[in-house]
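Shown next, in structure tokens, is the structure this report addresses.
For this view, one protein chain was removed and the others were kept in their places.
Naming follows writing order (A and B), and every chain is counted from residue 1.
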Amino acid sequence: MGVVGTSVPRVDGPAKAAGATRYADDLTFPGMLFGRTIRTTVPSGRITGIHLDFDPAGFTVVDRRDIPGANAVLHLTDDQPCLVQDEVRHQAEPVLLLAHADRAALAAASVRLDYVRSEPVLDPLRSPRSHKEILIEAGDLARGFAQADLVVEGEYRTGAQEHAYIEPNAVVALPDERGGVTIHGSIQCPYYVHHALTHLLALPDDRVRVVATELGGAFGGKEDYPSVIAGHAALLALKARRPVKLVYDRAEDMLATTKRHPSVVRHRTGVTRDGRLVAMDIELVLDGGAYVTLSPVVLSRSCLHATGGYRCPNVRVAGRAMFTNTPPNGAFRGFGAPQAQFALEAHMERVADALGMDPARFRLKNVLQPGDTMPTGQRMGDDCSAEAVLREAVRRCGWARKRKSWRGTDRGIGLALFCHGGGFTGSGEARLASRCTIETTERGVRALVAATEMGQGSRTVLAQVVADGLGVPLADVEVAAPDTAVVPNSGPTVASRTSMVVGRILERCALEMRERLGGVAPAVHHRRHGPLAVTKRYEPPPGVSWDDERYRGDAYGTFAWACDVAEVRLDRDTYEVRATKLTLVQEFGRALNPVLARGQIEGGTAQGIGWALTEHVAMREGAMANAQLTDYCIPTTLDTPPLQTHIVENPYPHGACGAKGVGELPMSGPAPAIINALRHLGLDLRELPATPERVMAALDRAARSETR
Amino acid sequence: MSPRRRSKPAGTDSRPPVSFTLNGRAVAVDRHPMARLLDVLREDLGLTGTKEGCGEGECGACTVLLDGRPVCSCLVPLAHARGREVLTIEGLGGDHPLQRAFAEEGGAQCGACTPGMVLAALALPPRPSREQIRRGLAGNLCRCTGYEAIYRAVERQGPAAGGQESADRREPKR
Partner (left out) sequence: MRPPLSTLALHEPRTLRGALHLLREEAPLAPLAGCTDVFVGFNFGTEKARAFVDLSRLAALRRIRVSEGRLAIGALATYTDLARSRLVRARLPMLAAAAREVGGPQIQHRGTIGGGIANGSPAGDALPVLAAAQATVVLLSVDGERRVPFTSFYTGYRASVRRPDELIGAVEVGPVEGRQWFRKVGTRAAQTISKVVMAAVRSDAPRVALGSVAPTVVRLPRTEAALAAGAGIAEAQRVLAEEISPIDDLRSTAEYRRRVAVNLLGRFWAETGAG
């Protein structure tokens, strides 16, 4: 009878459809100035001169000497400067900040930088140093290969991917009279920004306030980057003693901000002749860019998903995130898992091919079952539905018939089996020690969490969880704006953790409050007895343990599972590949709101299709050369096929109301499914995006090998 | 010696304000004729529902209806609005059936593309087919939905997604 599990309309829907929702660039404040960032135009070297060729009247100019605290953007490490110290490590690195009341004057200001250039490192495979290395081992690799009847090797590559959220990065910084600052901005993780700013500005916690405005899309691109732009705006605002709005136009956003890590993954796999995996040796290289930022965590997730849904007793995963002289790469939906699983699924297809086995049958033979273990030693429980989603996808798409009848035509069908671990890796959730609060109000209750609404529907879903936990109508539940002055730190809005982990803490708060209310409506209780608040902390699920040193144990509380089937058509005149239909079978515990869950699946799938076919970041001299939406091509309505979504339920007892995470899961399926459909057509492609130019080359190779 | 000028260029000191109809109401804006209509709407007229996603006419987030036709307001100079009818998302009033459909069918996630998308959908032919919807919305990028829920929202509305003819006839909300 509750609202969880029903498709209540999203609470912010009417305002968004009315155009009434206010995003960061819609905000204005009295006396507000506009900010601008002066950036490097070489990938490496030293700055030897800065020349300001404009009339300084009305301008505020900030350089690194204006930084009160540490010149660092603090996250996991402090190696990234907020403003270039003097060594340039990438193109578009911020050097100087300007502010002015008149945007035309601001834009016209001419600044010249002199450099001594040095040879940049642009190839991660040739880089002299890593940001992080990880090794995961299970069993005995040499013995495994000794048992193999067949060994298949391959190298797979993925390029960077740009988030292309429709709302570019934007913040407004407001100084207060006591030297503190408030930030309003398009920010996924207000507490990350808070942490970075107290360090940058040498301010105590209570003098920095960060409020996340409604986000016009994020996908990870506003996870750690906002600490950079907010720091810049804050420095300008504090120096000018005026509010400062700093908004990137599309070109600057694409040029300067984080992207998905490019990857090179090498597989060497041993199988027995009846199709059993006995050895998997995986080398995984990510291009981290110039600073550490999130690379260690992306690498971690990548390595932990490197063997995906397969059982194999002898495994080695050696991963490294490399330094290059490019803008640091960062979080993007999937966070390393799509890269690892693209390589894995493309490779498994080749193994199946080499064995002469149907790809689905090969996967079924090796798929993880409850009781099996992953390479870290994590034992699968009943929450592992890898086999179920695989079987369901095959059943729904007419697999066998199409595999047979499309052979030799311009159509292909291929699948990918994939997963996504929910929440932070390993002991990450315990370290975050997230806290949530529910308090009574005049009208009902208010949930206080740091989770931000970026379109995924968290504001609505969390309200649903609280409403059912309390046994009150949805309309009585409000989710407070994510303001660090008001809400506790429930952790960042990342890692598909918001419904599952944050929701679960809220659920526990609601259940306790329900008891304490004793049947009295919250508003009534509030009027009679004053405010009642319940706060709870994260509790790890029972029986979950992780060893950070040895990288063994339960990497995630649970995994969500999915299988995508892609049907494609090849145009042999233009070498264009069109996806004609995708069948998506996805299990993420329970759909707390089916319409919103479907939205995540369909949206993530469209991004996966773009990553597979049209989204190409063209790097020239360490910078994105196609930094405009004309030339960085995300899918339009005419580029996306019909999507048939089927949600499989398998409630997870430790997630809110049975939920696992769903936000990122869909990202990892489309690209390998499409590549495997192309393999069905006879094309051996091992790199994303599978542009028509690359398809043409693959067709040529196929033709040459036929004539040999 | 050059003949007498026939017209003084706008953009000099003495320029008449640009008058046009905005969401059914007459307005006059005193700003440079080459100012982007997008900036005029957002800054001079305080209507922030129209968004800037790219400034290059690629994303459609800045879409408004100009005499009933969807255009990218980031590419329209203020001078071109003179004497014309401009409809922005605010002009729909908030409870237009198409807006309700978007809100309820999952057609809006982050909402950044939504104002432009709703207006472009408003200009579709009556009872559009799925193919007509896809073609009519091909100039509006969405990064959140994968478009499927947008199609469902538009299809739910059927005849309410009006065409050029309906746009001319419709009484704009105040």
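To be clear about the criterion, a residue touches a chain if its C-beta (ideal position, glycine included) is under 8 Å from a C-beta of that chain, and two chains touch if they have at least 3 such contacts.
The model shown is predicted, which means the values in this text are computed figures rather than measured ones.
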Contact with the hidden chain (one of B:Pro70, B:Gly91 or B:Pro128): B:Pro70
Identified contact with the non-displayed chain, of B:Ala35, B:Cys113 or B:Cys144: B:Ala35
Where the missing chain touches chain A, by residue: 104-105, 107-108, 251, 572-576, 578, 614, 618, 625-626, 628, 630-631, 633, 635-639, 691-693, 696
Sites on chain B contacted by the missing partner chain, in the whole complex: 2-3, 5-7, 9-12, 32-36, 55-58, 60, 63, 66, 69-72, 74-77, 79-80, 120, 123, 135-141
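Note that only the chains that are shown with their structure count from here on.
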Complex interface listing, chain B residues touching chain A: 42, 47-56, 58-59, 61, 88-90, 92-95, 99-100, 102-115, 118, 133-135, 137-149
Touch list for chain A against partner chain B, complex: 9-10, 12-23, 25-26, 163-168, 214-219, 249-250, 454-457, 595-596, 598-599, 602-607, 628-630, 634, 636-638, 640, 642-643
